[in-house]
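This part shows chain A:
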Amino acid sequence: MTTLLSTQGLSRSFGGIVAVNDLNLQINKGIITGLIGPNGAGKTTSFNCITGLDSPTGGRVFFNDRDITGFSPPRINRLGIARTFQNLRLFRDMTVFENVMVARHHTSSFSTLLSLLRINDEEKKIQIAAGHWLERLGLWTHRDERAQDLPYGLQKRLELARAMATEPTLLFLDEPAAGLNRTETEQLMTTLRDFRDEGLSIVIIEHDMHLIMNVCEQITVLNFGQMIGQGTPKQVRTNPLVIEAYLGKDDHATR
Partner candidate 1 sequence: MISLVLLIGIYFGIYALLALGQNLITGMTGLLSLCQAAFMAIGAYTTAIILTSHHPLPLAELIVIVVFMGSLFGAMIGLPTLRLKGDYLAIASLGFGEIVKNVLLNADKFTGGPMGITHIPSVQLGRILISPYDKSVYLIFVWGFVGVILWGLFRLQRSRFGRALEAIREDEVAASSLGLNTTLYKVVAFMIGAAISALAGMLWAIYNGSVIPQSFDFMLSIMVLCMVVLGGLGNYFAALVGTMVIVIISELPRLLGFSVLIPAQLDQILFGLILVILMIYRPEGLLGRPVSKRNS
Partner candidate 2 sequence: MIRKLTYSFFCIFLVLLLVSCKKQEVTLNIGFSGPMTGDSANYGKLMSQAVQIAIDERNELGGIGGQIKLRMIAEDDEGKVDKANLAIEKLINVDHIVGLVGAVFSSCSLAIAPKCEQAQVVMISPSSTHKLLTSLGKYIFRNVLSDESQAKVFAKYVKEKLGYSKIAILNLKNDYSQGLADDFKTQFESDGGKIIAMESGLQGDKDFKTQLTKLWAKQPEAIFIPGYVNEMAQILQQAKDMGIKTHWLAADGFSNPEIFDLAGDLANGVIFSNSPDESSLGNAKKKEFEAKYLKRFKQKPDSFSLNSYDAANILMDAMQFVYNEASPDDQRSANLNPAKIRNYVADLEDYQGVSGKITFLSNRDVLKNVGIFQADHKEFVQQGIYLIKDGQLLEVVE
């Protein structure tokens, strides 16, 4: 199992509060890794530090053994890391099709400037690629609707399609199942498994234990910005530290 992304002593503090404390994360290639922990455990903050939207106060981030600490978000994305957001950040006024097409711009911004002169075949390629991901996630029929007009479940899927359209090798998902009903979550799980089988490595922050336990091969548990457990779903479920963090101290009497 080769490590795709790792952090060494990653830490981020806001004034006095330490959100992420000396985190050594290990994300392996080709599998789905879960990142769980109670609210405020520093999950999203570490996400942001890794994907460049926030700059860590300490520690390094390595991707394919290359130090990418402090890179700008566009640069990190071009290396093959894509992400979604906890609270949807779609281009609300633009159509579904446009939302995904924006993700295809990164081929080279210079050629985007060229596109000013004439709609060259680049544009065709973009539309085809965007169309592919829309179809893949069943959004093709909604392509000309405005993003904000879609129902919540479809908006979540659009954000996923948009992230996938940047052709990542590693995908970070921030609570992808939040607000989804049972069937939508099941669909999401099959989609993620398909992507993984096609070689995509995925990291999911999620509170839906059913999804985590059934999709992830590896799980890392954070609490108060520190890693308190790592391993397969079975190992993590029986790890006393994890139980204590989630269910509180066991007061012996009820053992």
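Methods note: a contact is a pair of C-beta atoms (placed from the backbone, for glycine too) under 8 Å apart; a residue touches a chain by one contact, two chains touch by 3 or more; residues count from 1.
The set was built so that all candidates are chains of the complex that A comes from, given by their letters.
Predicted model only: the values in this text are computed from it and were never measured.
Which member of 1 or 2 touches chain A in this complex comes down to candidate 1. Per the touch definition, chain A reaches candidate 1 in the complex via residues 51-53, 72-74, 77-78, 82-83, 85, 89-95, 97-98, 101-103, 105-106, 109, 112-113, 115-116, 119, 122-123, 126, 144, 146, 162-163, 166.
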